[in-house]
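The complex appears here minus one protein chain, its other protein chains still in place.
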Amino acid sequence: MKHIGKDFTPPDIFGKVTGKAKFAEDFTAEGMVYARLWTSPMPHARVKSLDVSAALAVQGVVGVLTPDDVPQSPAPNGSILTNEPVYVGDPILAIAAVDEKTAEDALGLVKIELEPLPFAVQPTDSLRPNGPTARPEGNIFTREMGELHWNEGEVERFLAGQQPTAKAPIEWQYGDLEAGFDNASVILEESFVTPGYAHMSMEPRSVLSYWENGKCFVYGSTQSQAFIMPFLAPMVGVEPKDLVYVGEYCGGGFGSKISPYPTMALPAHFAKKIGRPVMLRITREEEYYIGSARVGFQGWIKAGFTPDGKVSAVDLYIVQDLGPKRAGGDASSAGGAVSILYQPDAVRLRSVPVMTNTTPRGPQRGPGQNQITAVFEPMMDKAARQLGIDRLEIRRLNAPDSNAKLDADQGPVTSAYMQEALTLGGKRWNWAEKSKRSGKRNGNKVTGIGVGQGYHSAGANGFDGLVRITPDGRIHLHSGVGNLGTYSYASTTRAAAEALKCDWDRCEIVHGDSSLHLPWSSYQAGSNTMFTHTRANWVAATDAVNKMKEIAATTLGGNADDYDIDGERVFQTADAGRNLTYGEAAAKAIELGGKYSGMEPPEDIHAITKLALAGVQGTGLIGVAKDTLPKRGTAPGFAIGFVEIELDLETGKHEIIDYLAVAECGTVVHPQGLAGQLRGGAVWGFGMASLERHVYDPQNGLPANVGFHQCKPPTYMDVPSETDWAATDIPDPDNPVGARGIGEPAMGAATAAVMCALSDALGGHLFNRTPVTPDLIVNHVAGVEQPFGPLDINTI
Amino acid sequence: MDIAKVREDVWGREVIAGVSWDLLWLVVVAAFVVIIAHIVIMLVLKAKAKASDAGKRLERHTPFDRWFHWVTAASVFVLLVTGVFPIIGINFSWLTIHWIAGIVLTLAIVVHIVRACFWQDAMSMWIAPSDLSEPFDDAQKPGKYSLAQKTMHLVMSVLVLVVIATGIALFLQIDTPWWERSNAMTEATLGWMFLLHGLSTLALIGVTALHMYFAVRPEKLFYTRSMFKGWISEHELSANHDPARWKPSE
Partner (left out) sequence: MPAYDVMPDIELFQPVSVEDAAELAGRLGEKGWLLAGGQDTFGWLKDRAKSPEAMIDLKGIDALKGIRETADGIEIGAFTTITEIAENPIIKTRFNLLASAAAHVASPQIRNMGTLGGNLCQDTRCWYYRRGLSCYRAGGNTCYASGPESMNREHAVFGASRCVAVSPSDTAPALVALEATMIATSANGSREIRAEDFFVGPAVDIVNMTTLQADEILVSVRIPNTWANAEFYFEKVADRNVWDFALVSIATAMKIEGGVIRDARILCGGVECVPRRLTAVENRVVGRPKNDATGDAVAALATVGAEPLHQNQFKIPLMENLVRRALRA
């Protein structure tokens, strides 16, 4: 292949390394004013009165925006501003002024009287018989809000780590659980905790908005681009055609910026009210409030293993910490991950999605999958030890292949090659040799070896592609994919270039600004983009190719079938001398009009693509199509992490000596991009395993984690300077270039590997919680009881 | 000058946080002014001749009462020094001494109350309506205690009881050998405790200053002696008290 599997330089890199890239905060507009937020100091309250007179009297203050000025969404949805804050940091009011200092001076004069309401920071507190509910509407959220309380015995039993007996509102199962456990020779029962911690996007979610001739302009920070349009438009009160959304760069979202979030619409409403452009710069502290966090798990697992090491049955019970707003799905995804990674005969998932008055939650890199592998993979090791099976081998013999089934409905996959991936990794890592170092003492240090697996579904379908060839021969690859930092907006367009058999330097990626006419795209999340948009680009490019053949046939005679393409020409197969350059074909397309120049949109394309098409029609040869390629099941993304650590038993600190990531994500499209995902995912994984924290004061519902140094994402000194990677590079049959996604498994594998290695270094001890911080290890080694119960989620 | 300090509580609500210690200087100045004024008035009025301490010695304070007085005085003094010096910038490790002195004071007061109620003539210290004419009638002499002394005792009692009650509430908020603190008390309540503790402390400073001043006034010095030695002379008795209303033993 000409482009697939080759490195290239995504165009946004130049802006990033020179500092010329414009993130939302870097834009300005004439007459722009600055908004600042007044956020709730209480974890749950009701606004009794609100007095802004003194604030408005400050010179330079331009206006105030209150909850009454913006639409209110019913619980558990978040609103732009609220009279019923449900967590510390929930925005209540905004003030705009000529500069931020003035706005903050004025904020200090705002008088808001709040009535405190009951609050919960730990789900099990809310589940107690008379426990506080995070919202007046209730304390659980399934499809709708409800209220659920256990009896005291059920809470205590659960908190003690025993088999839960309380009813769970969400339950699914496949297979015969009892038969599975009957067939097991080893049955493990473990309780576990994975607190949800902040997404920690480097770029806070600042937004600039203004109105011009009835159009609303929004400059924001999102993972997705075209996907934002139909959701943001109603939030700011316009039709998608009247919304211009610029999100050319995004300094990290990790799941927290998939869709528009309420505060994203604040400047638009404010700008409309005061008639001036409004910049809302979100501070680091505010980013920790509104920037969301992972869903927390308090859970219990029972897993059965047959004598030959097959996982026969898994019973999962998960209490989810949803925060105070709409969230969830993590627990089911956790069950799904277990179902595919180990192919058990039976799985039951029960889940209790409980709301708390803590940071709002949202999907975070491997939501559910990465929590569960962090605790289940060490259990695989424990079972392997008890069965006398090698730890890599037990994974290989449970590994999914292309006949694998997953989730409650036991649906198929497009393909899976985990056995090959484990074998590849085992060889490259030299597992046979390195695993012998397991438990080796060097003074006070002990070596731990770990292998961990990660999974996430990694591909969607049904989205649109748009390719435009202009008479100058330039190929404009319109990408509705957001620039979330993975370069997928660019690497997916390589499929179009591949289909067009053109040189890359003839191509220009058009992206990042809806006024540049971008086609409908999936959200940039769920590791789907690589699979989804190589397909969409492929079908659009194929449409362009077909149209060029038709144009050539019309112009040069014969049938379209008589023509082929190469060297940026469409030529007659029988007589290559009869040809048109792409530029000539484009000029001809404009002349012919109709579908060739985009004047007749296909019926099945999305309204957003139709809008885009309207903007480019008549400017060249237009390839536009909806992806209707076959997809026979879930496109899975897998990764495996191999890690060697050295754990200092005296300080509880560990060093990562060596790390290998193996990707099982189909054909490698962009090696540098994949390496970046595997490395970045590993850093995230290391962070989840041993560093990143979620700390709430239960007395007053205050978050401690409002800054990088308190949350402790890994620094460059906490991760190895070099890590290795490999990929199976086996094409997926349901993707035209063979690709699937990888982003989320890349993290989950690393988390699981480090958790396994820490356990390995301590002779198989399972902490059953993330993060495993030095204090846990020091206490364990010293034989000191940990200062919290096994199921406490709010611990450090 | 504010009476109370106001601060924001953990949720940003304005709550009382305690007394405004600027008042300390007001109290000091006020006590000073009152004392000077009293000195001047007494000079102008020309004090009565001092009664002789010769002759028969009559018991005014039993040894137990004298002990009680001085233990109370010492503990109040220690409490004031340890409580107030850090506020005026003289830093030292004061808290443990403060609460130990507080316990001593509390125990002393409890013993005193029990003793006064069951073993002593509690009413001898109680202000009766008839006492109120005492300052206006040279002929009316008091029983064991003059109206001034009863008033001083009453004011002291109220202040000490308030300072002890609030002190105990605050004591519960710190770690001690017997319990670990909790954050159960709301900040608003805590602030009121600090305010009352501070206000009663300030009043105690003023009242103690007056008490000490009167104790060293020449015409009242024999009372101070009696608090050390227990006795007054029969002349002192007849000059200042109505023997019909108070018959001390020898």
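By letter and in written order, the chains are A and B; residue numbering begins at 1 in each of them.
Basically, a residue touches a chain if its C-beta (ideal position, glycine included) is under 8 Å from a C-beta of that chain, and two chains touch if they have at least 3 such contacts.
Just so we're clear, the structure is a prediction, and the values are computed from it rather than from any experiment.
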Revision key, fill the gap. The one of A:S40, A:T414 or A:S522 in touch with the missing chain is A:S40
Review point. Out of B:G83, B:G167, B:G191 or B:G206, which is the one that touches the chain we can't see?
Key: B:G191
Point to revise | Option touching the unshown chain, where A:S53, A:N430 or A:T651 are the choices | key: A:T651
Check your understanding: Of the residues listed, A:E286, A:D330 or A:D729, which one is in contact with the missing chain?
Key -> A:E286
Practice item. Mind listing the chain A residues that contact the chain we can't see here? Key: 36-41, 89, 100-101, 104-105, 107-108, 110, 283-286, 289, 444, 650-653, 691, 695-700, 702, 704, 706, 708-710, 712, 714-718, 773-776, 778-779, 781-782, 784-785, 787-788, 794-796
Practice item. Write the list of chain B residues that the hidden chain touches. Key: 7-10, 12, 17-18, 86, 91-96, 173-175, 180-183, 187, 190-191, 194
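Please note the rule applied: only the chains that are shown with their structure count from here on.
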Check your understanding: Just how far, in Å, is the C-alpha centre of chain B from the one of chain A?
Key -> 70
**Study point:** Residue ranges of chain B touching chain A (in the complex, touch as defined)
**Key:** 10-13, 183
Review point. In their complex, what parts of chain A are in touch with chain B?
Key: 41-42, 45, 114, 116, 699-700, 702
